[in-house]
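What you see is the complex with one protein chain gone and the rest in place.
Going by the order they are written in, the chains are A, B and C; count residues from 1 in each one.
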Amino acid sequence: MNVLTLKADIVNLPVFLRFLTQFLKERPFSLQRRKEIEIAAEEAFVNIIRYAYKFDKPGDLQLSFHETANKRVEIEFRDRGVPFDPTSMTEPDTELSISERKIGGLGVLFIRRMVDGLSYRRQGDQNILTFSILMPEGDIANTRGKTEAS
Amino acid sequence: MNVLTLKADIVNLPVFLRFLTQFLKERPFSLQRRKEIEIAAEEAFVNIIRYAYKFDKPGDLQLSFHETANKRVEIEFRDRGVPFDPTSMTEPDTELSISERKIGGLGVLFIRRMVDGLSYRRQGDQNILTFSILMPEGDIANTRGKTEAS
Amino acid sequence: MEITKRKEDNFSVLSVSGRLDAVTSPELEKELLSIIAEGEKSLVLDLAKLDYISSAGLRAVLAGAKKIKQQQGTLRLACLKGVVKEVFEVSGFDSIIPCFETAESALKAGS
Partner (left out) sequence: MEITKRKEDNFSVLSVSGRLDAVTSPELEKELLSIIAEGEKSLVLDLAKLDYISSAGLRAVLAGAKKIKQQQGTLRLACLKGVVKEVFEVSGFDSIIPCFETAESALKAGS
């Protein structure tokens, strides 16, 4: 399991997303699927910055990347912000007109729609949110472990 | 400070080097300088895998990336392997003939030559090796924080 | 993210390429609101070359759509595809902002 620990700051969004993209590229995900996962990951990351550490000075955000034995990848987000369980939220009404429609509420919706499994637990002072994503069949073994030009 | 924690396994060398390259690309290093730093980093990484955890099962390797206030970047390697201080090694004789020349001893030499400062300390059960690298003058502010295609 | 603008018929057509994420989207929102503040009433957003959009990008588009509506103008979307199309569908934005297959059809459609 590879773990990336970053300050919960928007300047680190590209650092995280590039790392994630690289992790996904080493596995047989399509470009479309990679982008879907990236969207969900961005929403979770941005919410931690925006809400979890709203009342605190920005803390750390710990991101883990893991391939399970049963052909899934798991991406785990850990923060020490206010307790928040996105799996228990009600979804926004996506059928309102343009003037009624409020800006917002879509981040959690996208997370739910884009991943195959979502679980939350609180452990001590940590929020632990885990994306579970099915790996498609396919063999890109020859791109694994390949190093790249500087 | 961004921290990457990886299993000390050669399959993670590309993961580390890509992350490092990205970190360096966001700062005004030339391609030549980036490659020199990458070489030093590879040598340190490989030595930890090969020697630090020689008698143990492969442990973690913690890599920190940090920009200091005085225009340096620091790359720190932490492991829990056998104590080893590369700053106190004697350099290999680089003037021997082809048959006398032994294969090896170059990793630590490259580390020393390629970085601007090298420091080692032992803390508890950890080896902490720190590269210090001068940042060149230059402004690539407009490439900072830029996000990249999937 | 890059925005290019052109005038066609009575419309301003904005082509957005690259990525609309939490880092880049505020720039689009600013651009949209400033064009509308200058009096533009007919806008087409051509997203043919947009590779990626998150809720931050939708937020920028919706902010523009709301603003122009207040001034009795219209904003139309063109060329949604791939994950961009999916994001508009999941959010339901594709049914509150008129979407067209091509920039041409967006320009030619009656109001």
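Heads up, the rule we're going with is that contacts are C-beta pairs under 8 Å (C-beta built on N, C-alpha and C of every residue); 3 or more make two chains touch, one makes a residue touch a chain.
Remember, it's a predicted structure, so these values are computed and weren't measured experimentally.
Within chain B, the residues in touch with the undisplayed chain are 10, 13-14, 17, 32, 35-36, 38-39, 42-43, 46, 94-99, 101, 103-104, 106-107, 109-110, 113.
As a working rule, only the chains that are shown with their structure count from here on.
The distance from the centre of chain B to the centre of chain C, each centre being the mean of the chain's C-alpha atoms, comes to 45 Å. Residues of chain B in contact with two or more other chains: 145-148, 150. Shared interface positions of chain C, i.e. residues touching 2 or more other chains, are given as 21, 23, 51-52.
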